[in-house]
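Report on the following structure.
All protein chains but one are shown at their positions in the complex.
Up next is subunit A:
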């Protein structure tokens, strides 16, 4: 299966194989809202299989915490508790397990979230690639938050909290041994999200962390889910020089690279400045900026105005490297 990198093939798998069996909503949110005694509880789960386990800017432990904390936060919720489950390959160094656990604990503390339970299973040699981690998070909806992937309206502003592509580029460089000065953006976004909701309440329409498939996948998903078009200005999207450099070498579109501490927000036009101010007040949102606008043309599609003034279609990444030039 070439479905790993998150994109068109993965979306297809979800639509055709997994979704129908569990009766899932075709609009895939990263987290679900469940009513418990009339109170909105947000639940999200994710498994982490990154290679290498350590990369500049983080490791699989901190990543597993940030990923799930962020997924809960992207529904407009305050994450409160996490579970932490390991699948460990026989022979995996105990010291590494301890270090990864310490990193996860530190990340959870930093995000203000408690790790409340966990599990460890050991599988035989070759049954796993060292260590896999699953985290499940629960959170409570923030007062006044109404955030869904389908919430984008024409005219809304599209914001991004920082430069894109840092996590994917850092992991790739570390894995393949390419010498670039790159650092993952992995961090918890829940506090910044609280500040954004405080600043603008229900004027924050959509929040997505631009993880698998990068901002290209996230923008396409929300254009589809909201039944709108999204027009961005390519040069407004900050791409760090070193990310651009490795993308040029590898022939990758930086818009397709995963971020782990960068979110895309769609907000009512009048609230955009307030939300940007709230974001920029936090270190993880210091580079927040406006990248585009929601439109009622090109419905379901993302278009980018290039530096040359042309307009290109920003497609979902295909999930594997698949050139088109004939």
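The rule is simple: a residue touches a chain if its C-beta (ideal position, glycine included) is under 8 Å from a C-beta of that chain, and two chains touch if they have at least 3 such contacts; residues count from 1.
In this text, contacts and distances are computed from a predicted model.
Asker: Leaving aside the chains you can see, what is the UniProt protein name of the one that's missing? Options: "Carbohydrate ABC transporter permease", "RNA polymerase sigma factor", "Carbamoyltransferase" or "DsbE family thiol:disulfide interchange protein".
Answerer: "Carbamoyltransferase"
Asker: Please identify which residue in A:21, A:35, A:95 or A:325 touches the non-displayed chain.
Answerer: A:325
Asker: What does the interface between subunit A and the hidden chain look like in terms of residue numbers?
Answerer: On the side of subunit A, residues 8-9, 172, 176-178, 248-252, 298, 301, 303, 306, 308-313, 315, 318, 320-326 touch the unshown chain.
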